[in-house]
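One structure is given below, encoded as structure tokens.
Note that one protein chain of the assembly has been removed; the remaining protein chains are unaltered in position.
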Amino acid sequence: MGIISRGFGGRRRTAEDARVPPGQYLTDGFPVLSAGPTPRVTEEDWRFSITSEAGDTVTWTWEEFLALPQERPHTDIHCVTRWSKLDTEWTGVGLDTLLESVDTAADFALAYSHGGYTTNLPLEDLAGGQAWVVHAFGGEPLAPEHGGPARLLVPHLYFWKSAKWIKGVRLLDHDEPGFWEQAGYHPYGDPWREQRYWGD
Amino acid sequence: MPGHWRPAVLVGARAESPTARTLVLKAEEGWPGHRPGQHVDVRLTAEDGYTAQRSYSLAAPAVGDTVEITVQRVPGGEVSPYLVDEMAEGDRLEVRGPLGGWFVWDPASTDPVALFGGGAGVVPLMCMVRARRAARSRALFRLVYSVRAPDGLLYRAELRERAPGDAGLDVFLAYTRTAPEGTPRAPARVGVADVNTHGLPAEFGPMCFVCGPTGFVEAVADALVALGHDPGRIRTERFGASGGPR
Partner (left out) sequence: MTEYLDANALAGALSEVFSVDLTSSWRRCSVCGHTGAFAELHVYTDCPGQVARCPSCQTVVLRLVRSGDTLWLDLGGTGCLRVELR
């Protein structure tokens, strides 16, 4: 070990709580993480698309999206930068609902966003009541810095998988690494197994 | 090689304001010297091996293996409260540097220089002022220093009572919230008028160095461009709320 700075404790890192994955600490705030400028997308211009592996695309406008059955997931979120936030409340449409309109046998999905961000997931992680496209947080419209008008929410994986400013999902036969997955982060990202980096 | 971590020991410290402190650090295995405007990364290691790292501008030319940084305490911060409030003489940390070859002033240059510092953004600019004095440079220098209130002023005495080598240096203090009584300029953020009045005219072709929080840097850089300065002569260094990369 290198030079110790006497009296330096650092922010205590880990929370002792069965709801908090290893290596995480709890925060009451909602840190804003962003790898680029915040896209400004109006509800008027907003579209959400799912494209199947055969190339068929289904698209929803904002109005059509809000007319779908709305769910209110109550969940904990875990960011790979080591903060976790408990009991967050969201409003949005389940991916199960959206995927009903698509004929697919794909194994993988690549979510893509305004601003160029992408992230990859196995399709089965988007199904089964585990993933939503959400447009409200704590009962308020989702703020642009948190991904508004709408973001992906996949709370059982590290939060970089919950792509902000989501524009659509491409369904694929093969796994295609996204923005952070190309640059050292884990292709799957399970916080309970601490799958932070490529190789973990 | 600047890329490796060097052990350093605190050999002196000065309070610059109620929330800022200058640390005098001796690099125990030597220091290669640095150019005014460069920064260092500082790494702290706790007894359990946990580390935290931040970037700080060098505040003065090196004296042998001794360097100075000035640290502003960030409320709720992880590193700056330790450096400002806890660290005592004889305590150690690691530094990496000198770093950055872009935001630097060349003491051999005779070109006029306009410096704009917002808050702790004055630190690398002070290094340039001090290097100018040390080099007996006669380059025309203007420093516009934006500060919230009088008690936040860094290097107060040194900026007020100009050293003999500081002929040709002009300093303008722009208070943004509270100004001392009798200050003609009402407290306000630095704008085009301040840059125009207290900087240097674009016709002089000065090198412009702008350092501070993002909002300050953008406002001053935009003002300089609007006043006809060559964008290629404007060098900026923004710092985030956390005081450095996390």
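Think of it as A and B in the order they're written, each chain with its own count starting at 1.
Definition applied: a contact is a pair of C-beta atoms (placed from the backbone, for glycine too) under 8 Å apart; a residue touches a chain by one contact, two chains touch by 3 or more.
Since this is a predicted model, take the numbers as computed values, not measurements.
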Residue in contact with the excluded chain [from B:P61, B:G77 or B:G97]: B:G97
Touching the absent chain when the full complex is considered, from B:S55, B:Q72 or B:S137: B:S55
Full-complex contact with the absent chain, from A:V80, A:L110, A:A131 or A:V154: A:V80
Absent-chain interface as seen on subunit A, which is shown: 31-38, 79-81, 116, 145, 160, 179-180, 182-185, 196-198
Absent chain, residues of subunit B that touch it: 1-3, 39-41, 55, 96-97, 99-103, 214, 235-242, 244-246
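The working rule: only the chains that are shown with their structure count from here on.
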Centroid spacing, where centroids are CA-atom means, of subunit A and subunit B in whole angstrom: 39
Subunit A residues touching subunit B - in the complex, by the definition given at the top: 1-11, 13, 81
Footprint of subunit A on subunit B - complex, ascending: 5, 7, 43-47, 49-52, 78, 82, 86-88, 91-94, 246
